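Below: one structure, written as structure tokens.
Every protein chain of the complex appears in place save one, which is left out.
We call the chains A and B, going by the order they appear; numbering starts again at 1 in every chain.
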Amino acid sequence: MSVYPLEHATASATLRRRLTAVEEVGKFIHAKPLGAAGAAVILAMLIVAFLARALAPYDPYTGDYELQFARPSLDHWLGTDEFGRDVLSRIMYGARIALFVGFTASVAGCSLGALLGVLSAYWGGRVDLLLERVMDILLSFPQLILALAIASILGPAVQNVVIAIAIPIVPRVARVVRAAAMSVKENVYVEAVRALGASRPRVVLQHIVPNVFAPYLIMLTAQLGSAILAEASLSYLGLGTAEPTPSWGLMLSGSAASYAEKAPWIAIFPGIAISLGVFGFNLFGDSLRDALDPKLRRG
Amino acid sequence: MAMAFPRPRFHRIGILLVLLVVSTTVTPLEGGAAETPRRGGILLAVIGAEPPSLDPHQESTFANIQLVAPLYSTLLQFDPYAFPKIIGDVALDWKIAPDGKTYTFKIRSGIRFHDGSPLTAADVKASYDKIVFPPQGTRSTRKAAFSSVERIDAPDPVTVVFHLKFASASLLPNLASPWNVIFPKKYLDKDPNHFKMNVVGSGPFKFKTYTRGGMFEGERNPDYFVKDRPYLDGYRFFISTETSVRAAAIRSGRAYIEFRNLPAPEVEAIKKQLGDKIAVQETPVTAHWGISVNNTVKPFNDVRVRKALTMAIDRYTASRVLYPLTGLKHIGGLIRPGSADWALPQAELEKLPGFWRDAEKSRMEARRLLAEAGYPNGMKVVLKNRNIRLPYQDWAVFVIQEWRKIGVEAEHRPLETAAWFADGQNTGNFELIISPPVEYMDDPDVWLGRYTTGSTQNWGRFSDPRLDDLFSRQARTLDPAERKKLTDELQRIALENAYYMPGLWWTRNLVHWAKVKNYVAPPNYYSNQKLQDVWLAED
Partner (left out) sequence: MASYLAKRLLLIVPTLLGVASLVFVIMRVIPGDVALLILGGDQGSHIDPQQLAAVRQQLGLDQPLIVQFGVWMWGLLHFDLGTSLWTGRPVVEELLIRLPLSLELAVLATMISVLISIPLGMLAAVRQDTWVDYVVRVVSIGGLAVPSFWVGILVILFLVLFFGWGPPLLFTPPWEDPWANLQQMIWPVVTVGYRYAAVTTRMTRSTLLEVLREDYIRTAWAKGLAQKAIVIRHALKNAMLPVITLIGTEFAFLIGGLVVTETVFTLNGVGRFVVDAVAHRDYPVVQALVFLIAFGFVLVNLLVDLTYAWFDPRIRYQER
């Protein structure tokens, strides 16, 4: 007799908890619908990328020569490309490359930029002067030429593309973070803390870093999307990842023009994947900025 | 006076000491004969690259010759209607001594350069001296093709004599090369590099304007030595590096012709939209996309590894898969299949590694060879390439997929052209690299030299005395049958040892508006660019 009610009780409890979670999400969606949409896109991309091996119906590298340019069908939802490779599988594996390039390039570029920005602001003096000049140089150097040069010096491997995209990010982030750190540094309380005898690293870690975290995060999300786009553009110019790697930019750069009419699915779907991915990251980044930046918060 | 020319058995002709009279009026094409050529109009063309200079002696890119060929004359030329038949251009006729060591050319009189000065034997001599014995501070791309030439004389204004050190089987086609244009001597005397930036020719068109990165334009030469030619008032080349842009330009009628190639899917789309308004000439090309193997680095100095790699490539499937994408189509050895005289017979080819009909059997043999060479579990290789999509990268994609089937993992590294030249040709910094030989004719001299020791075209850096010996013997053998035996043997040895992995021979789509008349696409994109007989049915 006692078993049933108990079970019933737990069931209803979980049910209620679930409802609250759903409500939470609902609330978020209601408050920041665009940000939520962006988050959903990112989440979907992450899932696809991590589970590509399980989700992708075919090997993205192996073409079926009997099925060149097959139209979208039940066997090949998004059709096949010029070598008979499954477009859907290539897009799924392509999510890995896009996310890998996007994340590593923007995290590396932003972190290095943030580090240099904080150091520059904190030490001031000659270090600042020197670092600022270096950043100025990088900043005024045409971004594309820099990426182009790095990519052609290092060769067209994925990790080199990451470097080529990351370096131009550094000065942009460094400048913003430095400005943020400067304003914190000049705050009365940091000066007070230092007067109390706190060590330099401690001041940096405890007071400056938390305060530049918001601009860092904003820059990071902003760069994620553009890093994915940058990879596509480098591929278009023949300096990105190399065939047969299933990269979105590469899938587009090779075929967009030549096959756009004969087999539009080859040209359209990777383009949609890129646009959607970048759109998601930017949407999310924008809302994040609205939320994190106190000056933009709704009053 | 006009005498029909037989098939180009020039070598035999050389021995027989025949006085050849070349027709001065060009016989119009069968199709073109029915229509009366219309005068006037500007031929609008698109081109995919821009040349470093305007001097064809110093360049070897289609971007140079397609722009300037209409402005110049050459000593001999390939018949615009019947490649590779050789006819005169400024040469009226010629004589070859019985020992094949003296060639005497009669120059047409009354030819004038665009600056009004007459073209004489002295100009021909000066131009060829520049090519064969380039003066300090200038370069000559085709100097090696004339290694047999001892000296060139111009005894009188209408006679040019080439004296040879040894009889050369390929002298005549080399003299018909579109690149060896005749410059006026007086400018060369002042500056041998004058024509890098200036044009003074005697061709059917005169130079008009050149906007770098934009457009090159020529206008009708009213004093052209062939009567009533050219038909066109002028021609314009628009420069665009993007293939899809060039295709769109043809499609929208902004340009009437692309003299090189457009990818099959684009051609299909254009045909679909414009139907009969568009003509497509699909021609074989004297070019094939193969792979150089660096014979100086391990393990590629092992013939078993090289053989395994070439045997893993199923060229018959490759042709089926790649032809609709890239035009890579014909399966052949080291000389173009279909070149009447020199290709290796198909039956013989099928016995050589990489050409077996049974792909599975070939792959098994490849795996066995790899195991024997010490790679029972396959190996990792780096395949370098040029960062051009068609046909370079598509060919690589196919090859990489084939190699996976025998356990060879290839990392694909496309390089910019400059880096590709540097690694492949100059420094040899590669294991495997896609490297296509592309020429303007089929003669074995230009096709087989690259397999000899120390040749600048020998990217694989191998050295086999047998190949060197066979090559130099065939170059001096005037009897075609005898020469064929030697070239076949050379091909067999090179292929049997997999010094180089031949790819597929290319075909191209020359696309033009149907209103462009009287242009016959040769099996290369260098010759027949003078445009003197081309006319426009409407503007």
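Just so it is clear, a residue touches a chain if its C-beta (ideal position, glycine included) is under 8 Å from a C-beta of that chain, and two chains touch if they have at least 3 such contacts.
Just so we're clear, the structure is a prediction, and the values are computed from it rather than from any experiment.
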item: Given B:Arg251, B:Lys271, B:Arg320 or B:Lys484, the one touching the chain that is not displayed; value: B:Arg251
item: Chain not shown: contacting residue from A:Arg71, A:Arg133 or A:Arg202; value: A:Arg133
item: Candidate in contact with the missing chain, chosen from A:Trp77, A:Trp123, A:Phe141 or A:Phe213; value: A:Phe141
item: Residues of chain B (touch criterion as defined above) contacting the omitted chain; value: 46, 50, 52-53, 59-62, 137, 139, 141-142, 144, 196-197, 211-215, 238-242, 244-245, 248-249, 251-255, 273, 415-426, 435-438, 450, 456-457
item: Touch list for chain A against the chain that is not drawn; value: 33-34, 128-129, 133-134, 136-137, 139-146, 148-149, 152-153, 225-226, 229, 232-233, 236-237, 249, 252-253, 256-257, 260-261, 267, 271, 274-279, 282-283, 286, 289, 293, 295-299
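By our rule, only the chains that are shown with their structure count from here on.
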item: Chain A and chain B, separation of their C-alpha mean positions in angstrom; value: 48
item: Partner chain A, residues of chain B touching it in the complex; value: 242-244, 247, 263, 265-266, 268-269, 272, 317, 320-321, 324-325, 387-390, 393-394, 396-398, 400-401, 404, 411-416, 419
item: Contact set on chain A toward chain B in their complex; value: 61-63, 65, 68, 82-84, 152, 155-157, 238-239, 242-244, 253-254, 256-259, 261-263
